[in-house]
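Note that one protein chain is taken out, while the other chains of the complex remain in position.
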Amino acid sequence: MERIADPKLEVARLWRNPSIRRLSLSIAILAIAVVIFIALYSYFSADKLKQDWLDKEAAMLGSLAQDHPELATDWLKQLSQADEPSPEAIAEGRRIMERYGMTPSAMETSWLPVLGNYRFRTFWILIGAATTFIALLTWLLFRVIRRQLGEIRSLAVAMEDTVKHNRPMAYRMYDEGELGLLANSAQELTIRLRETIEQLHRDKAFLKDTVADISHQLKTPLASLMIYIDLLQAGQADAEHAAEFLRTCKRELDRMEWLTLTLLKLARLEADALQMSLRDTNLAETIQHAVHLISPLAVSKKVTLRIEDSDRGLIVPHDSHWLAEALANLFKNAVEHSPIGGTVSISWENTPVFVRVQVKDQGNGIDPRHLPHIFKKFYRNSSEGSGVGLGLPLAKSIVEKHGGVLSAAVNPIGGMMFHLSLPQHPFPVPSGELTEL
Amino acid sequence: MRSYGAMAGRYLKHQRRKSILTIVGIILSVALISSLGTMGQALKDNLLLDTKHKEGSFYFGYSKPTPELYDTLKNNVLVDQLGVYRPGITTSLEKPYSVEVGHVDENGFKLLPIHLSEGRLPQSTDELVVETWLLDRLPGLPQLNGTTELDGPDGKPRSYRIVGVLSNEKRSQLSGSSKAYTLADPATLTVNSQSLIVLTLKPGVDINRQIEAFTKLNDSLFTNEQLLALMGEAADNGLNKALAIIFGTLIGLVVLSTIAVIYNAFHIAVLERIRQFGLLRTLGATPGQIRNLVFREATALAAVGVPLGLAIGWFGMSFVLWLMTQGGLKIMMMDQFHLTFHWWIMGGSFVIGFAAVYLAAWLPARKASSVSPVEAAKGAGSIVRESYRRSRIPSLLNLAGVEGRMASNNIRRNRTKFRITTFSIVISILLFIVFHYFTQQALSMTTTTNEDDRIAFQLNQISSSESDQSRQSADFLTDEMMQELRRLPGVHGVYGTYRNATAQALVNDQEFNSDIAKQTDMENQQTEWDEKTYKLLATRIVLYDDARLQEAQNYLQSGSIDPDLLAGEDGVLLVQTIKPYNRNGKKVIMPLTGYKVGDKIKLWLNSDQDSEKKLVREVKVAGILTQSPFGSPYEGSMLTVITAKPTFASLLETAPEQYPPSFYHASRIGVDIALKDQADAQPVRVKLQEMVREIPGTSLIDIAEEQKGTRNFNLQMQIFVYGFLIIIGVIGSLNIINTVQTNLLLRRREIGLLQAVGMTMGQIRRMASAEGLWFGVIGSFWGIVLGFGCSYLLYLQLSSVQGFPYEFPWQASLIASGAALLVGLLSVQGPLRRMEKANLLEELREEA
Partner (left out) sequence: MNVISVDGLSKSYGTGTTQVKALHDVSFSIPQGQFVAVVGASGSGKSTLLHLLGGLDKPSGGYVHIDGDNLYGLKEKERAVFRRRKIGFIFQSYNLIPVLNVEENIQLPLLLDHRQPDKAYINDLIHTLGLHERRKHLPSELSGGQQQRVAIGRALAYRPAIVLADEPTGNLDSANGREVIDLLKLAVHQYHQTVVVITHDMNVAAEADRVLNLQDGKLISDTSSQGRLV
C-alpha cells in the first residue's frame, strides 16, 4: 500500500502538475517578450534622447560660433570629453548656475523640452506596455485557474451523483499532479463506498442465510425429536424401545448442539467476529494434538493416521487451538473417506514463503468437477461420514483467517490430497477492513 | 531510490563500458569544437597583433598632409591617437650603406611599426634608435648608449646618443639604406607635405563609414588595409566572411559527427532495452516518462562529457603550445602567441555540446517511448513480420559464396540499421577528407614552402662596376670553403648564387595555355620566326649548381634531374606554373604553358637588341618542376628555365650584346647558407662574420631570426593539422567500432541459431567480415562523394581569398577509406571471438 503521506507540496511535486507546466511555459514566453520589449525600448528611447540633446547642443554651438568661434571649438572639445567630469568643475559650474537662478529644483522639467519629451514618452509608453503585459498575464492566470476549477467542479458533481444517487462516477480523471491524485482518491472512495454498501447487503443476506441454514438444519432433528418425545409421552413405547428412543434423542440433541456450535463458529469466523491469536508455536505439536482428537474415530475405522518424516521443530505463527480444530476436521474427512485399514498420511514441508501441510487419503477421490464445491457449506458428495458438510468449510475459514490457503486436489494414484499453506511471516494486514474506517 | 528517474543512472552504471566510450566521444568532440573555435579566434587575435606589429597599429594616414589638416585632426572628436613622422636627411656611410634620421613624435612611435629589441625609445631630440646591424657601420662604431654623428634635419651633422636598438629587417639589409629615428620636438614640429600623419579612431566608431568623411579632409588618405581587413572594417569583407564560413563549416561537420556518434550509441542502447521499455509501459509509465528517462541519461552523459571536453580542449591546446615554446619555436612567426580565453567560445561550445547530445538523443527517445506495451508481453516468440521487398539489383556480395549471400540478405533485411551504421562511417570519412583538404590548402596558402625557408644567411660579393676582371671570372669562395661551411654543425646546405638572365621564349598556340588569355589580363606580343608566328613569353634563365639541383629533386613533377644529362643535351628544368592576378584582382595558380618532358623550347636570346637576326637557341625540357625550389615559388607571368653551368655559359655566349660579359658570367657571386630545423644559428653566424672580415669585398646578410620563424611556422601548422586529423580519426574509429560491435552483439541469438543449424564459426566469421567490409565500402563510397562535394564548397570559399586550381583530395580519400575498412574489419573480430567462447545454448535461450 502506498501513502500520500506528506501534505507539503514540494517544488518537484509542483512541477508534475500539467497545469503548472503549461503556466510556466506561457510565463517564460511572456518574460522573454518583456525583456525584448524593454531592450528595444531602451535602445530607441536613448537614441531619440541623443538626437534631441545633440540638436540642442548644435543650436548652442551655432549661436556661439557666430560671435565667439574659438569658444565654440572649446565647447566642442568639452562635449567630446568622455571622462568623468571633475567634481571641482561641477561645483564651479553649479555656483554660476545658482547665481542666475538655475537650480535643479527650480528648473521645471517642462522648460527643458528635451527632458520633457523624454519624461512624457517614457511615462506613456511604459504605462501602456505594463498594462498590456499585466492584462496578458491576468488572462493567462485566469485561463489556468478556470480550467482547474472546472475540473474540480466536475469532480464534485460526479461525487454528488455517487453519494446521493448511488451511481458510478461519471467523470473520471487519470492524470498526474495533485488534481489527479485527488480525483483518484475520490474515485477510490466512491468505489469503496459502493463496495461497503454491497458488503453490508452481503452481510445482511449472509445473516439471513445463516439463520435460514440453522433453522433448516434444525428442522429435521427437531421434528424427529418431537415425534420421539410424543411417543415417549404417549407411553406407547416399551422400555426397550423407550431406551432406544432416548438414545436417539440424545444423539439428535448432540447433533443439534454440534451443528449450532459449528454454524455459529463458522458464522462468527466469516463475520470477522472472532480473532485468531497468532503466536509462534511448534507446528508438530499442533498436528499431534489434532491427531489425538481424531484418534478415537480413526481407531474405530481401523484407519492409521501416519505422520510422515517432516521437520518436528518447525515453528510457525498460528493459533494452536483453532488450527488444531481445522486440522482435526481435515483428518476427520480423510478418515471418513478412507477404506477400512487404510492410511491417512500427514506431512509438511518448508518453502520460502509458506509451510505446506499435506493430508493424503486412500479413498475414492472425487470427480474433479466437484472440486470447487467441496468447501461450500452443507455440500456432501457422498453419504459417507457423519458430518453435516460443515467440516471443510470451517477448516477453510480458519486457515484463511491465518492468512493461509486451503485447497484440495485429486491424487493421481487414488484418493484425495488436501494442501494447507500457512505463511511463515503473516501477510501485512490490509489497512482497514471494508466496513471499518 | 527517490523517483523513477534514478533508473537512468542505473542504466548508465550498468553499461559502464559503453557509457564511458560515449563520454569519451563527447569529450573528444567538444574538445575539438572548442579548440577549433579558440584556435580560430586566437589566430585572428594574434594575426591582428602581428599585423599591428608589422604594419603599425594606425587605421589610416595621410601621405601629403598640411598643417591645417593636422590642427583639424587634433580637434576631431573621433580621433583617438594622432602621430607624425617627418623624414630627415640621408647620411651616406661606407658604401653602399646609408642611414636616414627621421623624426617621430610620441604617438607616432606607438602607431608606426618601429620595434625595439634592446634599450628604450628616444625621449629627446638628441636620442636615436637604429637597427642592430647598422651599429657596425655608423661612424664611431658605437654600441648601445654610445654616440655617433649623423646629419641632422637641417643638413648639418650633430651628435646623437643611441638609446635603443631596433630589430633587423631583411629589406634594409639588402638595399643597404636604413632608417633611424629620433623624437620629434612638439614645439618645433611642423607638418608639411613630406610628413606622414597616422591616426586611430576612438573605439566604437564605424571606421568604414568615416573613411569617406576623412578623405574629404585631404585626399592623400591611405589605409592600413591589412589591419582594417582583420578588424572587419575594410571595404572588402571577403576575408572575414570566408574565414567565418570555413570555420563554421568545419565546426558544423564536427558537430554532425558528434551527433552521429551519440545517436548511434543511444539508438543501440534503446534497441537493446526495448523489452524493458515495454515492461515499463505495462507498469503504467507514460510515453513522456520514458522519453524523460532517455533524456536523463543524455543529460548525465553530457554533464560529464561536455565540461571535461572543454577543460581538455583548453588545457590540451595550452599544453601543446607550451611544448612548442619550450622547444624554441616561435608560434606562427609571432613574438607572443597568447591563447586568449573567450567566454563566448567556451559558452558556445558548451551550448553546442549539450544541444548536440540532446538532438542526438531525441529520435531514440521517441523510439523508446513509442514502443507498444505488448512488446514486453509478447516476449520470446515474437516473430516480426518484416516487409521483404525483392530488390532488383543483386548485390555484389552474392558473388562471395553462401556467406556473402547471407551477408547481403542480412543487410537488406534491416535497411535502417544498415543506413545508420554506414551513416557514421560516411560522416567520419567525410570529416577526415574535408579537414585534410582544408588544412593542406590553408598551409599552402599561408606559407611559402620552398627551400628559401631554410636560408638563414647570405654571403655576397659586393659588386661594383669597375671590379677587376679577374675577380669576375673566379668563383666567389672556393669549393673548399663551401665544403668547410657545409661541415659546420647545423648547416643543411650551402648553395652558390649566380647571375640570372632573361630572354623571350617563342611559344606556339598549342603550347600556350589558352586559359591565361581567358582569365587574366596578360597580353603577349607576337613575333615571326622561321615563317611561323609565335607568342612571346618572358623567360627567366637561372643557373643551379649541383647542390641546388639536388634540392630540386623534391619538386620534380615529371622527367629527371641528371646534371650530366642536362649539360650534354642542353637540358633544362622548367617551371611553367605561375601565379598571376586574374580579372577579379585575385591571385590564381595556373600553368602558363603546356610543355612536356622532351619538348624543345625556343629561346630568343637577343630580344632586347633591335637586330634583324634573331638568335634563337633550343633547349630540351629534361624535367618539369611544380614550383621554383629557390626564390619565389611562382612567377607572376614568366617562365623559369633552370640550367646547369655549361648550358648557361653557352647561352650567354650566344648573345654577348644582350649579355655583356662584364656583367653576365657563369661564376659564383654569392653563397646561400641554409640551416637545419632547430639548429643554433650562432656558431654559423660567428664563422660567417669571420669570413667577412677575412675576405675583402663580402657582405653578410643575416636573416636567421626571420628564417627560423618562417620555418617553424610550417612545422607548427603540420603539428596542429596532424593533431586535429588524428583526433578526428579517433572519433571516427570510435564511432565505427561502437556501431559495428553493438550491431553484432544485438544479433547474438541469430548467430547462435546459425550455429545450431550447422554453420561453422569460420563461415560466420566470413559472413560478419563480409558485412563489415560492405559497410566500409558503401560508407567509403558515399564518404568520398560527399567529401568531394564539401571540399569543393570549401575550395570555392578559399579561392575567393586566393585563387588556385581544384585538386581532388586523393590522398585523404585513400587513407580514410583504407582506415575505415580496416577498422570495420577489425572491430568485427572482437565480439565474434567473444561469441565463439560463449555457450551455444545460453545464446539461444537468452531472453534479455
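Each chain gets a letter, A and B, in the order it is written, and its residues are counted from 1.
Here is the rule we use: a residue touches a chain if its C-beta (ideal position, glycine included) is under 8 Å from a C-beta of that chain, and two chains touch if they have at least 3 such contacts.
What you see is a predicted model; the values in this text were computed from it and never measured.
From the options A:Asp74, A:Glu160 or A:Glu198, the residue with contact to the chain not on display is A:Glu198. When the omitted chain is restored, the residue from A:Arg172, A:His292 or A:His321 that touches it is A:Arg172. Only one of A:Thr262, A:Thr286, A:Gln362 or A:Ser421 touches the chain withheld from this view, namely A:Ser421. Interface note for the absent chain: among B:Pro186, B:Pro203, B:Gly284 or B:Pro489, the touching residue is B:Gly284.
For chain A, the residues touching the chain absent from view are 1-6, 13, 16, 168-169, 172-176, 180, 184, 191, 194-195, 198, 351-354, 356, 368, 371-373, 376-379, 400, 403-405, 407, 409, 419, 421, 423-428, 430, 434.
Although one chain is not displayed, chain B still touches it through residues 1, 3-4, 7, 10-11, 13-14, 275-276, 279-289, 372-374, 376-377, 379-380, 385, 847-848.
Here, only the chains that are shown with their structure count from here on.
Contacts from chain A toward chain B in the complex involve residues 12, 73, 76-77, 79-80, 82, 176. Every residue of chain B that touches chain A in the complex is listed here, in rising order: 3, 75, 77, 202, 286.
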